[in-house]
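As you look at this complex, bear in mind that one protein chain is not there, while each of the others sits in place.
The chains carry the letters A and B, assigned in the order they are written, with residues numbered from 1 in each.
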Amino acid sequence: MYDIVNGLINTTFGWNWPGWVIALISHLLVTTLLFAIAPFQMLFLTYYERRAIARMQDRIGPNRVGPAGLLQPIADGVKMFTKEDIVPAAADRWVHFLAPCVVVAPTMLMFAVLPWGPGMVPVDLNVGLLFFFAISSISAVGLLMAGLASSNKFALLGAMRAVAQMVSYEIPAVLSLLAVVMLTGTLSIVQLIEAQAGLFISSADVPGVPDLGLGWFIFTPVGLLAFIVFFIAALAEGERTPFDIPEADSEIVAGYMTEYSGMKFGLFYLAQYVLNFLLCAIAAVIFFGGWQGPGVGWLYDRAISPANPDGNWVFNLLAGFLGVFYLLAKTYAFFFVMVWLRGAFPRLRVDQLMDFGWKFLIPLTLVNIVSAAIWVALLRWGPEQGITFTQNWTPILRWGVAFAVTLAVNIVAYIALARIFAASQAEQGRIDLDEYRDTLTATLR
Amino acid sequence: MATVIQIIFGLIAALIVGAAVMVVTVRNVIHAALWLIACFFGVGALYLLLEAEFLAVVQVLVYVGAISILILFAIMLTRQVTGEGVRQLVGGWRLWLTAAISALLFAVAIVPTVISHSWNVPAPPAPPGTPEPLAGVAELGRAFVYEFLLQFQVAGVLLTVALIGAIVIAFEERARRRRVLTLAEEHELRKRLAHPPPVEAPAGEPAPAPRATPISEGEVQQ
Partner (left out) sequence: MNTGKLAFPMPLPAGVGTPSAPGGLEGQTSQEKPVRISVRRSRVDGCSTKDPAMFKTEELQINIGPQHPSTHGVFRMLVTVDGETIIDLKPVFGYLHRNHEQIAEQNTYLQNMPYTDRLDYFNSMANNQAYAMAVEKLAGIEVPERAEYIRVLMVELTRILNHAGALGFLINDMGMWQTQLAFGMREREKILDLFEMASGARMMCNYFRFGGVVRDLPPEFMPKLKELLVAMPAFVDELERLLRENEILMQRAEGIGILPKELALAYSVTGPVLRGSGVPYDIRKAEPYSVYDRFDFDVPVGSVGDVYDRFLVRIEEMRQSKRIIEQIVEQLPDARGGHINPRARQNVRPPVGDAYARIESPKGELGFYLVSDGSPRPYRYKVRAPSFINLTPLGDMCRGYKVADVVVILGSIDIVMGEVDR
């Protein structure tokens, strides 16, 4: 954004304003844009989800307000605003009030590092990926606050479930991303995307691959496994079916949101959908190249950028539009999968959820990290690191060997872990009544 | 620019100190924990001000995202949350004694650093060969596996031992810990108590349950 504003004001108009004014203008613009985009994404996502799930359930869905029901979310928003704000008499007033804010603020902050298109990132932090997950973990505090302050047992149970789930599933999510970080050696989201240029083979791995913006990590065995684990963990983080246990309406009413009404409830709702959007977007960014796609790189080479200050701003616009289109298309595809799962699966139970996360996903990600290390060692390392046998291999041979080895490791690990997990599940809960007869007899009523 | 930085620093420092004071003065334990989170957050902001982005993010991830959650979780599982009627170290000589001891301990840790550090002096250009300052992720990682390998490994082993210990505690006498038998288990147990299996069942194989009595006509008809 800085480049565009700089190019517009100083180059095109020739006004020669100082750098900090341009930085201020561009940051304000970006922030305003993001704060406008986030709620609109949420509004559209609710509509999208309701229509999609209605199709799966042999119904039509919202279709009365506006053309094809498109204005339904706005009507819902108006309803939220005009509802009475009820605070339970026994509630901890301030904590109850602050909880929705603490939940919404981090989701908004997460937008700060999300790249929308080439050169279209609000802040290019060198630890952007870590920032994303660090910030997202804050909202767990908000959930706990909501549960504790409501003085409602359903809210308390919901908050306990929510936090236990978020804390446990953050680990596989971050570990699966760690494998990808190892592949590229960077935590910057922008560099992660730039590493995914190429055509099925990342041009960072094999030089000279034609750049069609399709060198996504999903095409590597490490990235594929990491994506599967990450998406499952994202479902749990975003409290989507089959992991919508914290707000299981058929069990604990609405979980931590039970005692919220009006716009405070609306804020929780907003935060949840924005978080879902962001998780889908980050999955698209990390594993599916984000804005990478055929044509974006070519356009961006001709646009104004730090590397090419003499470009034409029309190409900025074109590359931006195409990049945003690719990103949103991928994001909505993932969100559709979330909706699909919601229409097709019941929810797990708390203990099943925990077992699955700790006993299956985390070991799987650990194995995946080992395969990522193998990948890096075969592809990048040379005699300096003590790997000599790959010295005379061509890059494409190195890539092929790395692909085969990591694929084998991952498949074997997956099958073995699935067997072990199934065995442990079958074993679980068996109790030898004869062995513990005396102890158990005391418990009979 | 320096003034702006100083003003921001002052604000953050005030937030940290104020939050820290609130942590030890409020009676409600939940509020104390929430103020503690604010305090952690301020420290993260300070790191950011020092351009240690990685440390700032890790501060948020570990302290706000994990440790404070654990604290809140522990509070949630205790009964007296509001703190009314709980005897606290407020007022009297106990308070002052505690304050003095903690201040002394803190001073022991911080005073030598304050005295020996040369303040407001631009750092001299490092002679070639000295390691780079620890700022980025890569440098930090390199330092962990080259310079501080022993400490890193010891910490890792310590954490692993703690994890195993936690698992051992959790799994101790796992079958005896269960109090609630389901209906089917209870029924089976009662059946076995009424008709003990004639032979000692082989290990691992549950004893054959006595065959259910056939349903008599009278039972069905009623």
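The definition used in the following text is that a contact is a pair of C-beta atoms (placed from the backbone, for glycine too) under 8 Å apart; a residue touches a chain by one contact, two chains touch by 3 or more.
Only a predicted model underlies this, so the values are computations on that prediction, with no experimental measurement involved.
Within the complete assembly, A:Ile53 is the residue of A:Ile53, A:Ala112, A:Leu224 or A:Ile374 that touches the hidden chain. Considering the complete assembly, subunit A touches the hidden chain via residues 53, 56-59, 153-154, 157, 241-242, 244-245, 248-253, 342-352, 428-431, 433, 439, 442-443. For subunit B, the list of residues touching the undisplayed chain reads 79, 170, 172-174, 176-185, 187-188, 206, 208-209, 211-215, 217, 219-222.
As a working rule, only the chains that are shown with their structure count from here on.
Centroids of subunit A and subunit B (each the mean of its C-alpha atoms) stand 25 Å apart. Residues 92, 95, 125-127, 130-131, 133-135, 137-138, 140-141, 144-145, 147-149, 156, 159-160, 163, 167, 170, 185, 187, 431-437, 439-441, 443-444 of subunit A are the ones touching subunit B in the complex. Taken in their complex, subunit B has these residues touching subunit A: 28, 30-31, 34, 37, 53-54, 57-58, 60-61, 64-66, 68-69, 72-73, 75-76, 81, 136-138, 175-176, 178-181, 185-186, 188-190, 192-193, 197, 201, 204, 206-207.
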